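A protein chain is absent from this complex, but the other protein chains hold their places.
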Amino acid sequence: MADYIKFVDVTKCDGCRACMVACKNWNDLPEEPQDFSGSYQSHEKVTANTWNVLTFNEHQRSDGNFEWLFRHQSCLHCVEAACEKACPEDAISHTKFGSVVIDADKCVGCGYCVQGCTFDVVELATYKDKYGKEYRKAQKCDLCTSRLEEGLKPACVTACHTDCLIYDEKDTVLAEAEKRLAVVKERFPNANIYNPQGIKGTTSVYLLADKPSVYGLPENPKVPLSQIVWKDYAQPLGKALFGVTTMAVVGAVISTAINKEKGGHEGGQDHE
Amino acid sequence: MTNHWNDLQHANVLMIIGANPAENHPISFRWITKAKENGGKLISVDPRYTRTSQMADMYGQLRSGTDIAFIGGMINYVLENELYHKEYVANYTNAAYLVTDTYSFEDGMFSGYDEGKRSYDKTKWAFKTDEDGKVLTDPTLKDPNCVFQLMKKHFSRYDVDTVVGVTGTDKKMYLDICKTYGSTGEVGKAGTILYAMGTTQHTVGTQNIRSYAILQLLLGNIGIQGGGVNALRGESNVQGSTDFGLLYNNVTGYMKTPEATEVDSTYQGFLDRITPKAGYWVNTPKFYTSMLKSFYGDNATKENEFGYHYIPKLSAGKNYSFMRLFDAMYRGELEGLLLFGSNPAVGGPNARQEKESLSNLKWMVAVDLFETETSSFWQKEAGADPASIQTEVIFLPACASFEKEGSVTNSGRWMQYRWQAIKPKGESKADLEIVHMLARKLKDYYKNSSNPADLPMKAMTWDYGEHDHPDIDLVCREINGYDMKTKKQVKGFGDLKDDGSTCSGNWIYCGFYPEEGNLSKRRDSTNEGMSNFLNWSYAWPANRRILYNRASADLNGKAWSKDRVGIEWNALEGKWMGHDVPDFVVTKGPDDPTFKDPFIMIAGGKGAIYSTGLNEGPLPEHYEPFENPMLNSFSSVQFNPAVQFGEKEMNPQGDVSKYPIVATTYRLSEHWQSGAMTRSLPGLAELVPHMFVEISEELAKEKGIKNKDKIFVSSARGEIEAYAMVTKRFKPYKLKDKTVHQIGMPWHFGYKGIAIGATANHLTPHIGDANSSIPEYKAFLCDVRRA
Amino acid sequence: MEMNVTRRQFLKLSGAVAATLAVVELGFDEKKARAESSDFKIAKLKPTPTICPYCAVGCGILVYSTEDDVVYTEGDPDHPINEGKLCSKGTTVRQVYTSEKRVTKPRYRAPGSDKWEEVDWDFALDKVAKNIIETRDRTFIQKENGITVNRTDSIAYLGGAALDNEECHLLQKLFRAGLGLTYIEHQARI
Partner (left out) sequence: MSNKNKQKTIKRFNKGFIISHWVNAAAFFVLYISALPMYTEFFDWLYPVFGGPAGARLVHRIAAVAFMLPLPIMILLDLKGFKNWMKNIFSWKKHDIQFFKEFPKEFFGRKAKVPKQDFFNAGEKANSWLMIFTTLMLIFSGLVMWFPQNFSQGVVMWAYPIHNIGLGLAAAVVVGHIYMSIALAKPSLRGIFKGDVTEEYAKDHHGRWYDEVKEENKKKHA
């Protein structure tokens, strides 16, 4: 699968938010100024037009230490992507870089992916067509696939000056991450590498300074049973059932026709 | 900066005090992070827990305006525990100098104070000299009158308990910081101090920096890799504009402006006054004459004292600095104001009152990219009544940095060229073009005037091409300077002459444009060593990247320690070698009697632990800010005795009884200065759309304020409304005998642009530093209540 | 003028052949994301190096521009200080060009008026020159108790920190050496 991953070491992040602006700069995303949030954080979460948000969290740890935790919140590009699974139009797919991309032409804006997303990332953007009629498209970070194809790194990684965001070969990065984790644990005892195997890992791996729940991330996300039931059983079964019933009906029609020649009268039912 | 950005990675300990580089100089953290990765320790000292503090290993909280107490305590700690670099202090600083007996220090006051004039007679602090003027020294540093002992005695009063009682820092953390930073005194170790407006914008701003210099000299941190006293300057070319003398008291290259006094009535008299007997400044006449030649060309002759009298002479002793300028405007003495990319209605102290004074102007010219609060001070939006304001305003649209060509000098003194990517937007023009067109129009007007008053305009040469757009290359050549006869570019300021045969617009830049070409355009980013990048652009002076780098070697020219090699004497080659341009004549060896000392600019070449140059004393002494919450614990002198007061009405003083909360202002990484260039950009207006004030949870509870409430902040000078951001990153101070709250707010906001909000500077005091007159934005008193 | 911009390639992807700008045919049908709708936006543009106009770190920026628009800006990978990186302000520098708040024509406000009028450059510059001349000539002091001073204390000049060195030199030359202003100050003071 992807031999490159995006690695986010939040302990190196100094909150300059170049990533937020670089993303909009490259993807020509419109600005969405929000109401005053009560903190330095500009958006409550990522939206359809704001594909990464720098979260600020004034966290008083149980051991009394105070940390001001920053996180580059963005799509994690899960290997087992719940959004891809939920999409009825097969509009969401994995590229060879491991990035999960949404084909805007196929997306019908039904929002299944929005409900399904494990990390509450993908959202719907509303557009107006020529006749002024509104339509919606699901949008989220695509790991700058257009840049990756030209051999360039994602725009946020290119802008990040403390090397908190890096995009490099998977094995070297993860090895480096383990070493970094050992160093960082001294100040951040709960630091951990967040690459949840419940969804077979992600193409955007985090080194968090505290437990995932402190960042509002699920401790160990899995593809929900409901999605599995839905897409691996219900959907195929439904289609199969549809096929079976039609076959049964066709079978019935044929066999009735055959039996008819044998003189069974209509209604074929006698009673005792 | 004495060093530069890439050099930060070589530091063992970085102390960031009075600065917030993670937010205001974000990319510096690329190199600070590298320093941390090499095992370096980062200390953040700030009234507020900033993004820099989050990246730091140690965070020390301190009340705004108590830097000298904080650093004074560290100096005392370093001296008491003998952590200082003995050989460095003995040989490279003026620790051994003896001071005359007329010097004394009693209860916060130095000798020689004149109450009326609020100034000192500095001769009282002079060094003791023998009959032919040579300074007497005691190399053993034992003599009670030697600088070392005087300093020891002075700072012995800064014991830890008194200090933390004034600064409010946690005692254990304070000792930890002293120990960690003190460790850089060890040979081979390097500590760097990064500071910015948090240090300078006080009534004791200059002495704050002096205390850093003393600490760094004691620890032997000046002139070495990863060391230095580094000012993080806030604008792309504030370094350049200061170098080019756009200040009332400086002409280019930090040379003095003449005054209307008997002494200065002749050029020679003026030169004798401003040229010291020793130190590199002895060459001032060469630089000054060359500058005059660049102004007046052939009209500057030996006979008319090279056009010396064409330059304006200041009224003797009169202060023309920014705040006094607005005092004059308030009194109606100013008729015209020219603003080139400047927005005082948001950036100036007591901005509301300054904005009112603008209406006393007859005319104003504003040159900017966006409509600024200052250029539209007459509009209803500004709270003004247009009909009653008779000022005629002309707004000239300037173009952006990448729509024109030119060079800017960054904090590390790198003069970097930048090219034009696109033609100016609409009808906007480059400032170069605007001043060129204006100058040609004025020259034309005064061309055949017979009035002697117009002689300067007629004598001023302006030959940068005939059409609207000037030939920038000619301007660059003139700045560097050339031989008047051969028109050949001068190789370096060493070749400038005082006989009028050479010209140079700015001596410190002389050498950036030799015959081979404009070195500021160089883009070779190979790292020859020490990350000095000698072939990338050009650093003044003489492309030197680390100032006073002679101090990186011991007395016999060898590096203090193997793992920090700077410039070393290579006996075989007979010259100094290393990855930087030596700070002195390359071929003068360590044993050359005529040259011994690294601090080439100062007479005697020794680092100034004791300096007679400043107005309020040879050694830094803590005084409380203009508006302070508690009495001075170090002496009975409350306020800096040498600070001059300006216009009374411009500077009402708030009393702690009415305004109990300490307040400060600061900047954010998402906005810039008065916000004119960022609050009009959708991308940045989205990141920080609202003006806010950060208050501690404790203060919020006391005042019944919830997060995101609208609140009023008031001071003796004004009141503003903004959102409350209740945070854990401000904590009340437990000072000697009371608890004091502190709040802080960004000062970027104004009523123009996309993201608009209240202007913090409506609250700040209109009083400034005793030497530089920089306003005291960083420490004043206010009160807070719910809207 | 020579300007050697070396666009260093720093991603050696096993699959992506970065050499040619043509899209490499991928293993499975690549469903392109919305962002890729326009062709690779900086493919045909030549970058111009500049220095960021904001703080004094002096980061290098590459400006990808056409005749009349700044299409994209990114950190200059060859610059030793920022090595291709930028902060939030540096990254939005393109919007300094595209923001519709930019003033693109000279404006004039008559005394007492409550609005701007758009004027042309000749009118504006004449007004500026006239005002300077009128005030200077009336308030110019040639001598003060016998000493030649050649100054006027009635015009003030503020600004410089956001201008180029060459501009600072000409401003100093005109306002001090030429016109004799004494109130010359700028942002370094505040």
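Per-chain residue numbering starts at 1, and chain names A, B and C are given in the order in which the chains are listed.
Note that a residue touches a chain if its C-beta (ideal position, glycine included) is under 8 Å from a C-beta of that chain, and two chains touch if they have at least 3 such contacts.
Quick caveat, the model's predicted, so the values are computed rather than measured.
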Chains on display which the left-out chain touches in the complete complex: A
Touching the absent chain when the full complex is considered, from A:Pro33, A:Gly151, A:Gly198 or A:Pro224: A:Pro224
Sites on chain A contacted by the missing partner chain, in the whole complex: 86, 88-90, 106, 108-110, 112, 115-116, 133-136, 224, 226-227, 229-230, 233-235, 237-239, 241-242, 244-246, 248-249, 251-253, 255-260, 264, 266-272
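The criterion applied here is as follows: only the chains that are shown with their structure count from here on.
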Centroid-based (C-alpha) most distant chain relative to chain B: A
Mean-CA-position distance for chain C and chain B (Å): 23
Approximate Å spacing (C-alpha centroids) for the pair chain A, chain C: 40
Multi-partner residues of chain C (each touching 2 or more other chains): 82, 85-88, 90-92
Sequence positions of chain B contacting 2 or more other chains: 26-27, 30, 669-670, 682-684, 687, 754
Complex contact set, residues of chain A against chain B: 12, 14-18, 20-21, 24-25, 31-40, 42, 58, 60, 66-68, 70, 161-163, 187
Residue numbers on chain B that touch chain A, as the complex places them: 22-23, 26-27, 29-30, 33, 49, 51-55, 57, 669-670, 682-690, 692, 707-708, 723, 725-729, 754-755
Residues of chain A defined as touching chain C within the complex: 3-4, 16-18, 20-22, 25-28, 91, 93, 95-97, 101-104, 106, 137, 139, 142, 144-146, 148-153, 155, 158-161, 167
